[in-house]
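Missing here is one protein chain; the remaining ones are kept as they sit in the complex.
Letters A and B mark the chains as written, and numbering starts fresh at 1 in each.
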C-alpha cells in the first residue's frame, strides 16, 4: 500500500464523515446518511470516469465503498463526538487533504488518457474533487458550494492548473510534482479553513439595486 | 412476452403515473409532466447502464418510453380520477411492485456483467430502483426521498442484499430466487405503505440542541 493510496483512503474517510455530519441536522436516517457518505466519497471520481469513458474506479477496488460505508456509520452514531469542535476541525482539514489529493489524482488520470489536453484534465480534476460534494448538496437540498463565498473550489482549480503547468516544464518529475501540488493545494485550503478566508474581492461583484434580472 | 417483462411494464406505468401525480400540485404543464414521467420511469436504469458502460436499455426497446409517455399523459389529464384515494393507493402499491422489480433486475444485470462483485450489484440495484425518483425530485425542487422517514429505500436495499446472499447459497436457482426476492421486497414495501411504517428508531438520531453544525 503506497502513500498515495493511503492518502486516498484518508480522503475517503474525511469525505464520508463530513458529508454525514453535514446532513444530520436535516434529520436524515441511517440509510440516507450512508448513501450521502458513499456518494460524497466516490461521486466525483465516478462522474470523471463516466466522462473519460473508463470503468468506474470503485468497481475494481471496493475498499473505497467499504471505507466510505463504515465511516458513514461511525459518523452517524458517533455524531456527537464527531461534531465536537476539535474533531470537526480535524475533519475539515482531512476533507481539505481529500480534495487536494483527489484533484491531482483526477487531473493525472485524465492526462493518462490524453483527455482534451490541456484543459480537459483540469476540468476532470475539479469534477473529481468537488463532484461528490455537489451531488450530496443537491440530494440534501442544501445550497451547493458554488453559491458560497468559501475558498473551496478556487484552491482546487489552482492546484489542477499548477500541476499542468509544472508538468509541462518538468515532464520527467511527475511524481514529485504531484506531491508538491497536493501539498500546495492543501496548504491554501488549510489557510482558508484556519483564517476563514473568502474569495478575493475582485472575484465578487458589488450588486446594486439597478440590476434588472431577478 | 414473459412475466418479468410484463412486470417491468407495470412498474413503468406506476413510476410514470405516481411521478406525474407528485408534480401536478406544483403547477407543472403537460410537457413538464411527460418529462417527469419518463425520467422517473427510465432514469434509474439509465444511470445504471451508464455506470455499467453498456447501451442504455430503452434505446433498444422503446416500449419503455412509449408506455411512460402514454401513462404520463393519462395521469396528467386524468389526475382528478387518479388522485382519488383508491386509485392513488393502487398506484402506490404498483410503485412498490415497480421498485421491487427494478431493484432485483438492476442487481441481476450488474451480476451478469460481473460488476464490482459483490457490492457493485447491490449499489446498481438501488440506483435502478430509486435513481429515477431522485432525479424527478431534484428537477421538481421537492425534497428527495433520502431526506424522508418513509420506509422506501430500506426495503429496496434489503431486497438487493438478500438476492446476492441467496444467489451465493443457491447459484442454480437464480430464476426462482429473483422471483422470491421481488416478492419479499414488495411485501415489505407494501407493509410500509399499509401501516405507514417509518424507519426503525435505531436508524434515527435523537438530535439535541448542542449539535454545533447547522
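Throughout what follows, a contact is a pair of C-beta atoms (placed from the backbone, for glycine too) under 8 Å apart; a residue touches a chain by one contact, two chains touch by 3 or more.
Here the structure is a predicted model, which means the values were calculated and not measured.
*Asks:* Which residue among A:6, A:81 or A:119 touches the omitted chain?
*Replies:* A:119
*Asks:* Touch as defined at the start, partner being the missing chain; which of B:10, B:56 or B:70 qualifies?
*Replies:* Hidden-chain contact among the options goes to B:56.
*Asks:* Taking the full complex into account, find the residue in B:30, B:165 or B:187 that is in contact with the omitted chain.
*Replies:* Touches the omitted chain: B:30.
*Asks:* Which positions on chain B touch the chain that was left off?
*Replies:* Looking at chain B, the ones touching the missing chain are residues 21-32, 35-36, 38, 46, 50, 53, 55-56, 58-60, 62, 65-66, 76-77, 79-80, 83-85, 88, 138-141.
*Asks:* Please identify, in ascending order, the residues of chain A that touch the omitted chain?
*Replies:* 50-51, 53, 115-116, 119-120, 123, 134, 138, 143-144, 146-147, 149, 153-154, 157, 199, 202-205, 207-208, 210-214
Methods note: only the chains that are shown with their structure count from here on.
*Asks:* Quick check: how many Å separate the C-alpha centres of chain A and chain B?
*Replies:* Chain A and chain B have C-alpha centres separated by 29 Å.
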